[in-house]
Every structure is written in structure tokens, then in C-alpha cells.
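One structure coming up, written as C-alpha cells, with questions to follow.
Removed: one protein chain of the complex. Kept in place: all other protein chains.
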Amino acid sequence: MRYAMAIDTLKCVGCSDCVVACQMENNVPIGFCRDWVTETVDGSYPNVEIELRSERCNHCDNSPCVRCCPTGASHIEDGGIVLVTHHKCIGCGACIQACPYEARYSHPEGYVDKCTFCIHRVRKGDKPACVAVCPTKCMYFGDLDDPNSEITNVLKNRKFKSLAPEAGTNPQIFYLI
Amino acid sequence: MQKPDSASEHINELVPMKTRRDFIKISALGLGAVALTAGSGRMGLGMPLFGKETGPDNEGDVLRRVPTYCEVCFWKCAGWAYVNSEGRIVKVIGNEDDPQCNGRLCPRGTGGVGMVYDEDRLKKPLIRVTENGKQTYREASWDEALEYIASKMKGISEKFGPESIALFNHGSAGHYFTHLLNAFGSSTVAAPSYAQCRGPREVGFETTFGSQVGSPEPTDIRDTRCMVLIGSHIGENMHNGQVQEMSDAIDKGAVIITVDPRLSTAASKSKYWLPIKPATDIALLLSWIHVLINDEIYNKEYVAMHATGFEELKAAVSKYTPEWAYGITTIEPELIRKTAKEMADAAPAVIVHPGRHVTWYGDDAQRSRAIALLNALLGSWGSRGGFFMKEGASIPEHHHPEYPKPSWSWPETLNGKYPYAKMSVTNAFIDASIASPENKHQIHGWIIAGTNLPMAIPLKSQMLKALEELDLVVVVDTMPTEVTGYADVILPECTYLERYDDLRDSPHRVPTVALRAPAIEPMYDSKPAWWIAKQIGEKLGLHAYFEYDDYKEVIDWQLNQMGSSLKELEKTGVIVFPRKKGSPYLDNSQPHAFTTASGKIELYSESLAAAGFDPVPVYTPHPEPEEGFYRLIYGRAPMHTFSRTANNPNLTDLMKENSVWVNPRVARLWDLENGAYTYLKNQDGVVSSFPVKVRITERIRWDSVYMVHGFGHSKKELSRAFGKGANDTELITNVMIDPMMGGTGMRGNFVTFVSNMDQNMKEVES
Partner (left out) sequence: MKEELFVSGRNIPNIDPYLNIWHWQIPLYLFLGGLAAGILFFAALFTIMGKEKEMPAAVKKAPIIAPIALILGLIALFLDLKHKLFFWQLYTTIRLESPMSWGAWVLMAITPLSMLWVASYMKELVPGWKWKNNLLESFEGFVIKYRLWMAWMIIVLSVILGIYTGILLSAFNARPLWNTSILGPLFLVSGMSTGAATILIMSKSKEERRTMSWIDLLLIIVELFFITHLIMGMKAGSQVQIDAVSLFLGGQFTVSFWVFVILLGLVFPAILEILERIGYHIPVVIPVALILLGGLMFRFIMVEAGQLTRYLY
């Protein structure tokens, strides 16, 4: 089992519903976030292109955050989901430094927090909150090891990229382009 | 111009009051209400040594779900509010059975909880009093506040008649106060959603097809093959169903053509982006009509079957060649032909979108009519992939005695102007509230429910003049918005998640009703609008019109009439009914009775000609910015609604201020730095109250600047929104009124940059 996410940049309108839905679902305090939206603009008027991306932890296969954790709080769950066990985390900040995607932050309660792929929902068979709420349905979530899953199909049929592949972390969030 | 914040300073300084109705800063009297901790209230403390592992706080808690429909915007998506065991609403999720949202709320709906837990909410009824020569508010009991209103209303009614009490409304609260005024003998009711927003398109489509577009728009986007957006920025305006369907259309490979001086998000997803010179849209539309007719690629069968006036239209547009339009719009003739061909190829599964906020240049009804004509020539009205025939649920009206007939109503406030206004015109109400020989009737009292007038209607000086003369101003709202500072009485309404409201009836492909039930009890001393209206009614002796103790009795009665019950809807939230009116699409094999004078689609309008208007739209040049000035274009951000969400803690977290978009060429000229702050000054010398962040971007033309509407709040009580960004409405002092329907054209304002206001800037920062 290998959970992954694909996000269609051709459909995303950057509305940030994923951000607020995550904050609500996971009780992320105001002023913090586990996912965020970026915009890149290229060209000059009127030949301009923009790309909108909903970003979050890439649940990398080769995850530097897990390696550098001195206590084992950062670990990999079944399905490749990278998690932080709150009561093992000492808040040393090493994993925050280790993440090329800057996907982790220090929760006001002290531990390091990040996207969990909504593992509590996924275990019940639901989609992560961001995927479930997206008004443009631009996000796909599923098991890459399942040849019939929606995400496997969408990655088979579409061109895609991942972010900062040169960082060598083998990220599992794919952007359809 | 007097800025509200500077006016409010006077309150603190103990100067004699300058006007009858000074703008009051509510916190001046130090409301002692304890701010309940909002969503962020769990900061700081360490957790117990053996805490939970990784799950959210709600995990393991049994959440109770309560049906609601959203009130953050007018789309009114149905959803479920989830309440935890501590009685706190933890999230709102879309109702999967609701065709308006398909289980997916937009960011504002998802963050709607922030409206409930915003600690800046209005908490107690307030009454304006004068103490030691200065005006202030004092807390009052509901009974006292309502008694005050009722006695004032009686007084005004005795002197001037009940008609001279007007209602400004937006959203769910409007219905109850309309009912109250109707029962009292007034139908002087207006909403800014007409003359400041979608009025022109309703006139443009009605004079063509005999039907208005209405809300939600009956656009069949999910099945369209080609959608044309004229300045409409779906995706930035988060009209949920439309955004969802546009995404479906993109998946299905539909062609999107976007006409916008700015690379909107929708434009970036379009096959064709036409970066038009602002204020020249009619020229482009006429030229498209010309190409369709001249190249004979219009929908001939449809036009022959359903339309009248084709020859007149053909003659009228014969001169509008793409080459002619190129000189006006700067859009290449080839591109005009090519896009017209795309539309014709997709017809009738094509939508030339009517837009929503269309009060731009004062000839907006005519521009909307040009859009309607284009749709008529393509045969999209009544076609799959075009516009469907919507159907609503018929919710029976709760029994009440017949309303007394008012001796005059809103049409009399127009003083013979705006013959095509089918709904009341807010700005005409404002004019009618100022003594003038022109006015046959004067308005003497305002009830304002759910609309922040100073940020919704331009021409604030006129509004201030009216406020000066009024005998009663009542504001019903959840938040201390700008308009509350002008009220005699402020009534704290509870939010949508704390109350029952009317069943939602949103006409669409299928009829539906949705229920809003309270997820929690009203916080503070706030009350639902139905209760407020009923209590005023009781005090006015109108009990017969309010024969219920709780509004859920009305809802239950209505549902029983429709073969359902409150109990059932509390379980499902939404009922979808089968259509009664047959197919949502026209049968093109036989004539259809359009509700125009001729019974056909009127490509040439005799009625417009008779009323002295152009029977076919014509292009009129509009003023252009002088050197050093840039056209002010405004729009929406997907995470905010108007000016009402700028203080919502969850939504401010997504976007806390607007920025002014400036082309890099312009930025160089003015030495503007990306991310720096600047003041804006308009052609009439009005300077923005607050500095706004500069965003240097290639997404905007060099003759225009762009900003998101709804920021730059001047009420300090809005702790998160105060002073954040610029308020476009205060910079709109040149308003071009649409002579057909009274709409306030607001895109003829030009701004320049004022950065040497360092002193002022520091004050704001401190």
C-alpha cells in the first residue's frame, strides 16, 4: 500500500478551501497551517501563465525528517504516511530544518505538527479533508499500489511533476500539468 | 471628506456633537462583555506527559450533526454543522444531497464557523444616547430597544405614513423585516444586490428573453462545450455550483473564452484570453454578433423558430466589423473571428455568461442585452450546455392577514426615472431620504438588516446627508460593521449556525428545499432575525401577522404542506423534488411562449425604442484615465464575501488584507516596490483611509489597477479587519447611473499613488 496525492493544477483555482478544511478537521490553531496554496506567475502581459498549487507534506519515501528525528517521534506508518507521535516529540526542530518543503511547523503546544493525510479519516475509508472539500475536485488521493485506483489511473494518463525532485526525497504528492 | 475613524476620535475628546448622528465607535463606552476564547484559545500550555498520539482533538469524540445552509454568501449551500460534546461547533461540511454544493462547501462555508466564534461580534442591544454633549451607545435590554424602535416607527407613521420607513436588506434576515414592514403598511424595501450588482443583467435578459437570469444562474456549465466569461471571474468569485461545474467542463475539454483586462484565474484556465481594454466590452460583443450574422454561422433554426427582429439586428450591427472593434478593444480581428467561430461550433451548448456584479459603466443593461443577444443567436437559451429552464420548490406562505395596501411604494422613489427597474433601487432610496423638491415622498426611517451600506453602495457623502435627516436608523447585524456606527439602535442578530431560518428554495435543474436548524444556542444576548421582527410586530399591535412562538412552527407547517416534516428534514437537511415543469430544455421543434411583448426572443426591442432607449445596443466610449491615473478595477477573492468576512478569524487567516495589483511598467514609473504600502488617491482627490500593499504583477494591464473588494475597514471594533488594506468603495466617487434601471456604474474611477504620507502611515501602524 502506498498512499499518494495528485493535484490537478489545470483545475485548481487557489481558493484555499483545502487550507481551512484542514484547519477545521484537524483543529489546527488559527495562525498555523498544515497545507497552503502558492501561485507562480510567469511571462509578461498579455502572455502570462499562472500555476496554482495546494502544497503540504509530500510524505516522501526517502524522508529526511524521519531520519533526523532523535527520538523516533517522526516515523512512517503503513501506506507510507509520515507521522509525528506527539508524546515522543521533544520539539528540537531538527525535522523542521530537514524538510525541503517546509511542511512542518512547531505547534503552540510544543510538538511538531504537519499533514497526516488525515490518517484518521483514511483508516475509516474516507478521503483526507482537503480532498473531500475541494470544490474543483482537483485533488486525487489513493493507493498507488492498487492498479485500479483513481490516482493510479490519473497518473497513468496525465503528465505530472513533483516538487523539488532534486532534493532527492522521492515525494508522493504529484502535480498534474 | 470626513473619515469615519477621525469622526469617531471626537467621541473620545469630549467635544460637543457636530451632527445629529455622529459615527460612534461602539467600544468607546467600554463594553464589558467577556470575549469568549475563539478557535485559537488553546495556545501555549504544554500538554500532559502522556498525551494522545497524533490525532485531531475531535478524534474519539462523538460529534452531533445539525443541518444548515450557509449564509456566508448568497449561494446558500446546504451543509452539516458538527458539534462536539462540549457544545462547540467544530466544522461545517457540505450536504452531499444538495445539488448546489454536492457535499463540498467553498472556503467561506468551511470557515463559516468563524462567524460564530468571532469575539468581536455584537453582543447586546445598544441605544444611541447623548451624555455630556457627546454621543455614545449604552447597552439596553431587548425590551427597551424594541420598544424604542416601535414607538419611533409609530411616530414616523403618524406623521408621514408607514411607507416612509424603508428596509435595506441582504440575506436571510430580509424576509422577516419585509414581512414586518408589509404588515405595517410599507413596501419600501431594497437590497444592494440589484442596483449595485446584478440588476442590469436581469434587465438585459428580460428585454430579450422575457425572463430574468435570477440567482443561482441557470447556466448549464457542466455540459457546456464553450463558455464565454465577460469580466466574470468564476473561481475568484466562489459561486460554488458554478465553480464546480466549470471544473467539470474543463475535464470534459470545454473551450473557455475569457474577456478581462486582467489575467483572472479563470482567464488562466481559458483557451482564449482576450485582454480587452477596459470599458470597451460592448464593442467586442457587437463585433461578435456581426461575425455570427455576417459569416452566417449563427443558429439559424433556433433564430427562425424563436426570435423576432433579426433583420433589424442585422442592419444595426452591419458596421461593427472585427476591424472596427480592434481599434476600440485592442483585440486582434482574427482573434475575434476565431472566438466567434468557437462559439458557433459549440452552439447551442455554449454559454455567454451573464456575469453577476455587472454595474460597471452606466450602460450595463445594454451590455447585458448584447450578451443576451449573443446567446439568442447561438441558441443557447433553453439548450443543454447553455441555459436550462430552472424550477423552484413551491413553498406555501404561512397564513397571515392580507397586508394593508401602501399608498406609495418604491417605484415612487424613482421620480419617473429608470423605467426598466424591476426591483427597488437602493441609491434612489438614499436620494429619497434627503429633503428635496424633486421628491414626491420622503423616507424618514431606515431598518438595515445584514448589509453594510457604506461598503456596499458608493457615494458615501449622499448617504451621510441622508443619515443626517433620518428620524430612525436601526441596524440588525452580527458584526459591528461600519453601518452600525450610524444607527440609533443596534440589534445583535445571532449567526446562521445559531438559528432557524426560512426553508431555502433555490430554483435550479431540480427543485430543492434545505433546512437551517440551530447547531448551538445563540451566544451572548443575540437573537434570530425572525424573533426580532416578530417582537417589533407585537409591539406595533401586529400580532395577527406573527402567529407563532418559534419559527420552527412555520417551517414544520410549510413542510407538512409539502408532504414532509421538520423531523424528516432534520435528518436529511435537503429534499430534492422531481421536476413538475417537464424538460429543463426547450423543444426547438415548436414555438415557445416567451414572456416578452411579442412572445418571441426580441433581437430588436420595440419596447426599448418606445421608451427612448436603443433597441439594439450601441457602443459609447467611456472616459479614460488621465496621465498618471489608472482605472480602478475591483473583484473578489475566493475566501471572502463582500466586506462581511474580513474579520472572520478563520478566513482572515487565509487572507487578511487586499493588495493593489500594479503592472511592472507602472511600478517602475512610480518607483513602487513589491510588498510596500501606498495610499491611493482618486480623480476627485479622495485618498484611501489606509495604505494598501503593492503587488507588482504581470496579471494586470498598465492602464488599470486591481484590488479585491471588502477590505479597508474603518471600524476599530473589527479588531482583525481594521485598517487592513484599502476600501475600493470609498474611492468610487464617480458613479455612472444606468438610465434604464438605476444601477450604479462604478468602474469609471481612476486612482494614482500617494506614498509620501509617512506620518499617516506610522499612525496606522501604531
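Order as written gives the chain letters A and B; numbering starts at 1 within each chain.
Here is the rule we go by: a contact is a pair of C-beta atoms (placed from the backbone, for glycine too) under 8 Å apart; a residue touches a chain by one contact, two chains touch by 3 or more.
Bear in mind the structure is a predicted one, so any value in this text is a computation, not a measurement.
Contact residues of subunit A toward the unshown chain are 14, 16, 19, 31-33, 35-44, 52, 64, 67-73, 87-94, 96-102, 104-106, 108-112, 163-164, 166-169. Hidden from this view is one chain, which touches subunit B at 46, 49, 639, 653-655, 664, 695-698.
By definition in this document, only the chains that are shown with their structure count from here on.
Only residues 10-11, 13-17, 19-21, 23-27, 29-31, 33, 41, 43-46, 48-50, 52, 83-87, 108-111, 116, 119-120, 132-138 of subunit A touch subunit B when the two sit together in their complex. By the touch criterion given at the top, residues 38-40, 42-47, 49-59, 90-94, 103-107, 110-111, 113, 235-236, 238, 240, 243-244, 246-248, 250-251, 263, 265-266, 268-269, 273, 275, 638-639, 649-651, 653-655, 663-664, 697-702 of subunit B touch subunit A in their complex.
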